[in-house]
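Here the complex is missing one protein chain, while the rest keep their positions.
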């Protein structure tokens, strides 16, 4: 139950994206406009890719809005791909191991939403995690369990299929425990080259998700905006809540969809949980 | 720029006052109704008097709303007099030494408000602190400097006079630096026996301050409310923002006033800063 | 891999036990004499029983030696039974949910030691936890899993038998994973009335454990020591490492033993893990 931002494109000093815009993500940590919670002060995290291809992660259990380390670090690190996340806990403890994005190898994962009645279904979900991955679960959130389920179910090979299987499993296990609408939320995940985003909820009324318009469109609309110089035609920003009020910048991802930002043509598709078959 | 609560009366488990009421102080840390800031998530503190007469203090730089230690401690500590404070910084760092209430000997001090243009006047104010008290200043807030000025100017002998002199000095020094309205806010201070509260601002439009009605009045209005059993006719709560929606419980302290809660009759008086005279 | 102290007896201000003695537990957080680690700076915790019988818990991820909250709180809280623990992590994250003592209902639990090769056996151990208790596991330590196994295996009815079964299970699962010496350490647990302590290791070379001599013995040895006034004939302190250098105060718990401090006669017995039988 949080807010997140994913940037993919021309290498940029991270503070320009995190702090620069009106209604920036960091400002949203204090006063979110659209979120289910208006304050996201239960810790934050940022994961970024650098020259060597493996992501760095910086996390804190303090609110993002006054965090001096985040301000300084983001001002001094340039990256072509990063995910930032601000947290409003739905009950699990405020601690670094519960902050997003989660990392495994070269993969990052962030989630805004909830597995409903998580304490009832947690054990069954965790049991479905590959035993060799199990010891790497460090925190206690639903979001991290979703990540390890995705890794178990093929994230590294086919992210959309893996996430479809994860949510199918969450729905199956949830329904078995009498949870009417087991999954709610948006997900961002990346291997450092491509960025996948998902919007889905069992009840068909999902948390919001937006992506930025193409650079040439923006350039045409705002020929004199100097901030656009930091970006180029390959740059896309995906956010749980729009930054700024400029018309034409943000496009809503439709209900029950997934998309991928990648070199070349980006894609947007309908999303449907995979139904598990039992022989 | 914060919220605070002071309790004086029948010994009570502190969580009953801090968490119990609708719109409790802890709830206000996440969503304040009347505050200049709607989130007070930059740390908190609580100071309480126990059997031996010297106050204990517990402070944290984390938001109060999800702090497990505060919840547990307040559930296990009973006190007849305590002050709790939730902070929204106006710029100074989020750290324990900047959390209220401040303590010196048996005195506690909390403040909601601001010394305007503090960085311009800070040096002059600090110079006016008694040199023997100076090394005890540990943080960097205006509020703590106000406390040490009050100690310098006679807080331990005559709190209303000392605070009048402090604010007179703040206004004099502020005006000398071209600050139009130097002081804004409410103050709570106590020696463990009596509790003084102040409401004043140079511009005549001060942060809010309320005190609870007398117990017998409340008892008459709400004969069946079990929560009132925790209190008695000596019990008073003073708050920067009302708790709960019950009509008749909260009385606004008038603009430019001070009051004292004490054994016997409480008092409420007009407040005027002391004009300093120079020979 | 830590240090702990358990106090049971005449109600006492906790700081007198925690900070008072030479080589006090808090001093040991900075410089332990006997511990496997000489610094125990990865967080701490204290759990205490008050008038209403349920324990309060205060935990922090910061080192104990300079923690101002711990100093203040322990100075203002009096208790007849408490457990304090200072941590040196063997790898799991430094966070409050990994700090001891762990609490469930009226029970507290602290551990100094290690489940060897925990990441290899963790999943099997967690699977053995009662599914209804499983969602209450909040951290990621071996020590907390031991606690929930003990609760699963009858801690509330028969602590020595439950702990014997827990360690039997740890050894069985460890051996199945090729771990030669699965368990090492000392354990303290209490329900607020009695205090059990265990010393055992699979290799027969366990972390140290000591208990204080009876009050009348101490009084005879040190007739003029004013600190003894805080204690009485029912008072016992159990520690992982002796406090102070006074001869005759501390008695080592023998290898492979358990004891109980209780109203009336305390007891000390040999400890043997329960061998699980499979049909």
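Each chain carries a letter (A, B and C) given by its place in the written order, and its residues are counted from 1.
Please note the rule applied: contacts are C-beta pairs under 8 Å (C-beta built on N, C-alpha and C of every residue); 3 or more make two chains touch, one makes a residue touch a chain.
All figures in this text were calculated on a predicted structure; none of them were measured in a lab.
Judged over the whole assembly, touch between the missing chain and the shown ones holds for A, B, C. Only one of A:56, A:135, A:154 or A:168 touches the chain withheld from this view, namely A:56. If you put the hidden chain back, the residue from A:73, A:126 or A:228 that touches it is A:73. In the complete complex, the residue from C:38, C:119 or C:217 that touches the missing chain is C:38. Between the chain not shown and the residues A:96, A:143, A:186 or A:235, the one that touches is A:96.
Listed here are the subunit B residues that touch the chain not shown: 92-93, 95-97, 119-120, 122-123, 127, 131, 134-135, 137-140. As for the chain not pictured, it touches subunit C at residues 30-31, 38-39, 41-42, 61-63, 65-66, 68, 89, 93-94.
Touching residues on subunit A toward the chain that is not drawn are 48, 50, 56-60, 68-69, 72-73, 75-77, 96.
Convention: only the chains that are shown with their structure count from here on.
Looking at subunit C, one finds that residues 96 touch two or more other chains.
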